[in-house]
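As you look at this complex, bear in mind that one protein chain is not there, while each of the others sits in place.
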Amino acid sequence: MSNTFGRLLRVTTFGESHGPAIGCVVDGCPPGIELAAEDFAHDLGRRATGRTRHTSQRHEADVVEVLSGTYEGVTTGTPIALLIRNTDARSKDYTRIAEQFRPGHADYTYWQKYGRRDPRGGGRSSARETTMRVAAGVIAKKWLGERYDVQVRGHVAQIGELTPTTFDWTAVENNPFFWPDAAQVGELDTYMDALRKSGDSVGARIDVIADGVPPGWGEPIYGKLDAELAAALMSINAVKAVGIGDGFDVVAQRGSEHRDEATREGFLSNHAGGILGGISSGQPIRCSVAFKPASSLRLPARGLDAAGEEVEVVTTGRHDPCVGLRATPICEAMVALVLMDQALRHRAQCGDVGEVGPHIPPGASG
Amino acid sequence: MSNTFGRLLRVTTFGESHGPAIGCVVDGCPPGIELAAEDFAHDLGRRATGRTRHTSQRHEADVVEVLSGTYEGVTTGTPIALLIRNTDARSKDYTRIAEQFRPGHADYTYWQKYGRRDPRGGGRSSARETTMRVAAGVIAKKWLGERYDVQVRGHVAQIGELTPTTFDWTAVENNPFFWPDAAQVGELDTYMDALRKSGDSVGARIDVIADGVPPGWGEPIYGKLDAELAAALMSINAVKAVGIGDGFDVVAQRGSEHRDEATREGFLSNHAGGILGGISSGQPIRCSVAFKPASSLRLPARGLDAAGEEVEVVTTGRHDPCVGLRATPICEAMVALVLMDQALRHRAQCGDVGEVGPHIPPGASG
Amino acid sequence: MSNTFGRLLRVTTFGESHGPAIGCVVDGCPPGIELAAEDFAHDLGRRATGRTRHTSQRHEADVVEVLSGTYEGVTTGTPIALLIRNTDARSKDYTRIAEQFRPGHADYTYWQKYGRRDPRGGGRSSARETTMRVAAGVIAKKWLGERYDVQVRGHVAQIGELTPTTFDWTAVENNPFFWPDAAQVGELDTYMDALRKSGDSVGARIDVIADGVPPGWGEPIYGKLDAELAAALMSINAVKAVGIGDGFDVVAQRGSEHRDEATREGFLSNHAGGILGGISSGQPIRCSVAFKPASSLRLPARGLDAAGEEVEVVTTGRHDPCVGLRATPICEAMVALVLMDQALRHRAQCGDVGEVGPHIPPGASG
Partner (left out) sequence: MSNTFGRLLRVTTFGESHGPAIGCVVDGCPPGIELAAEDFAHDLGRRATGRTRHTSQRHEADVVEVLSGTYEGVTTGTPIALLIRNTDARSKDYTRIAEQFRPGHADYTYWQKYGRRDPRGGGRSSARETTMRVAAGVIAKKWLGERYDVQVRGHVAQIGELTPTTFDWTAVENNPFFWPDAAQVGELDTYMDALRKSGDSVGARIDVIADGVPPGWGEPIYGKLDAELAAALMSINAVKAVGIGDGFDVVAQRGSEHRDEATREGFLSNHAGGILGGISSGQPIRCSVAFKPASSLRLPARGLDAAGEEVEVVTTGRHDPCVGLRATPICEAMVALVLMDQALRHRAQCGDVGEVGPHIPPGASG
């Protein structure tokens, strides 16, 4: 049951890293949305491996086939199945892995849970699965944009100890680091080259902002918008923390500082990150996500093998020195899917509420 | 649908802060657990308001009535309904609130979503609801302890800028701050007194540790143990961030540092917080939760009223200068409920897997 | 998890026949519906025991207390909890039952499932639980009527071998048999008296018709309107069969007879019972439900006791010679709850579809 995500807009993914294919079924999508195979190319390309020398060198075509759910290029309300064949699955790289539990990986926990596992490329636990999240997210982004003018965008906000010194959305899509400060890109190149050379890896922080979300989305108590965003983002491989608005910074704040005051011109700040009581306030929704450093390293680590013997684990295959570098479109996708699901749920229960006054403009974004 | 929590162990809560009663229905609980009304007193007392001068002065008896689901003091497998009558609902304190949207509160968002709201004490958005989480959590803690020897414990890990200098579990339950360093209690008293006098509030961080969780609990991909912990904890009032293991600290870590190596004696560190690939590893599960500072302050704030006019909002009723102080048992309850739900799900799917070797001892706890 | 019914409008019931109380939580209800405790009296009265000499003589006040979810008499969108105290629980009638497995009852199956059971009045398996279905159904009927002008009505269509010779809705509510032919009421009185005297019981068939359902409600493939009606009705105590439209009669029909043709004036017949492909067609929705004869009889039956010994089981307490006689409002409630749930789901996914032409008038009702 756990391979399905969402309540009304439901995404079920399947597939192993080195199996025949990966895919997903998107159920509950409204009819009438124009959708073609080409729509998936942009975000899949943003996520793709092999995009720069700083990411894993797996080269997948990642061509999406739309198997169902559309007729004459428009969604019909029936389930949309998307399929991507795995074409670059070099399983020879992974033969030794079958005998070892790699530290920091899910090898041991899958083994303990299921009593067996598919070791080829990490099987189901591989980040390959996130490809289908991005694909499903394309549909959600499209609907949110066309129907509500909601825009979901992310960027890398920290790599290791480095943070941006300036912020510019237009920079983000023009460098392989999804970095909002163009002037730092050279520094990042050097930093990543040194890291790769050292055989080590580093963590990253991604921020995602959703602009244009109307007030009222989100369901108290256990379906709160922030609770579902937290689950959605935490479910991405390698994520260890999620914050909404100011996140952990709120611990040291005073209430007089944190509470976002409002005037008729709008909110004066956005410490809350656009969500109060689990419901959107009309301000931009801000999420922060922490990605751990990859555990597959050339540097040897102590671990156990399947026989319980101590072994030295070394990874020789292709791997990313910073898995967070490709995670921006994945985070965006998960946020978009949560928002679309909540939008559908909101109109189910509150479809008759109509416009309610007064309306506080978004005001401050940060 | 959003007032139900869990997949197999399902908790449905109801009730408003100043309505006739609050309650919950716990469905899916295994039969054969001894359960009496008295079992709830300890944790409800830990959460209760009025416990010290540092928390809100609402005095509720909070006597739980078990309405169903037990026979001769033992659970029967049918739904367990718990009820607490609201006896100290002084609604006069809240009359003005009906006309204003308090900054930092859910007043405005409920209004926008539903077109109406119960303003008495915050209605459904009040932290009063968390009482039933604690009650339900008592059942989960009991079952986890008796069936698996799992222990779920929390403590306050930061108040404002203050952090503990030493750590001692026995100290935690012996001061009103759930603070692990007894020597600092006097300092905290002074700190909180000054804060209350200033009319302001401050945030807090709670850490929860679950010891004894066997490897194998948690469901990839969207039912990951960490994803569900994140949702459960983020759904608590005032929470703005959740971390697992090292949380946001992983961003600046190197992979060679983060990945928890293992020998036959056990794991050598626990940066992952006991979860890999969404599945428990057998190490202690560590969660961190950020609580924002309360927004109800004597200090005036700018806001709007129901007519859209700008008003100065001042809170005169009883309120907490640090809402995090009472949150420890709430966080424990949510962690326990997630764990019990996952334990039931695990034996549903993998009940035939049996013991799988090799087994890595928990080793390092932090 | 199984004590919750519905997907968006979710009803969770709890309580045992002779426990302290029974109740339910209705989650997902739209805000803005006027609702008072008095609204439940009519349908609960229609269901009540003790209404005639032909039904069980348990006399419950069945006064509903609304514990949450309304403010100033109007629903707020938060969960609506309803509670009824059990006041006439004469447990002395049931002491022997604890030692025996009554043939035709759930005693043995609960015992085998849970390893224990509450024997007082059948515990959770008692028809007492259906009281809360009727209460929840009141909310659904109210919303369907006010929002869509949908009317859900039921009647008894067969008692033992007796069937109505004429049909008149106004007769149904004017006799204790919910019988559509007033002229037969005397005959039914005689029939039931003889049955009760004989110590035996008899089955019944209930038909429920929903008029005014617009086309488009229902979700293919596994959430079909007819599939959910079947589950909802089959979940009622003592039900053994459910038919939609012509039900089992379709087996012997020809396609040329069964398919409901249409002209611009409307459908020419309604063999389908208003549902095609799992979606409402705009015609009246027709369901038939078969209730088995009660198994609690004065006539002795062979069974086993808890020690595995053969015993003669005789029921001496109050029981109904025809449990179907009180089932009409229960069936109506389940149909109304399914329809309201589907209506909410329909506007979630298809809220933007708008009016679609051409529209075929309902035409023939049967």
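Which chain is which? They are A, B and C, in the order written, and residues in each are numbered from 1.
Throughout what follows, contacts are C-beta pairs under 8 Å (C-beta built on N, C-alpha and C of every residue); 3 or more make two chains touch, one makes a residue touch a chain.
Predicted model, so just to flag it, every value in this text is computed and none were measured.
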Key: Residue among C:Phe177, C:Tyr191 or C:Phe291 that touches the chain left out of view   = C:Phe291
Inquiry  = Going by the contact rule already stated, which one of C:Pro20, C:Gly223 or C:Pro362 would touch the omitted chain in the full complex?
reply    = C:Gly223
Key: Contacting the left-out chain in the complete assembly, out of B:Gly77, B:Pro180 or B:Pro329   = B:Gly77
Query = Which residues does chain A use to touch the chain missing from this display?
reply = 1-4, 7-8, 10, 12-16, 19-23, 25, 27-28, 31-32, 65-69, 71, 74, 76-81, 83, 113-118, 120, 123-124
Query = Residues of chain C in contact with the chain that isn't shown?
reply = 1-5, 7, 13, 101, 103-106, 108-115, 124-125, 129, 158, 160-161, 200-205, 215-224, 226-235, 237, 239-248, 250-264, 268, 271-273, 275-282, 288, 290-297, 299, 301-304, 306-308, 310, 345-346, 350, 353-354, 356-360
Ask   = Contacts of chain B with the missing chain: which residues?
value = 8, 28-32, 77-78, 147, 220, 344-345, 347-353
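Keep in mind that, in the parts below, only the chains that are shown with their structure count from here on.
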Centroid distance [mean C-alpha coordinates] between chain C and chain A, Å = 45
Key: Set of chain A residues in contact with two or more other chains   = 220, 345, 350, 353
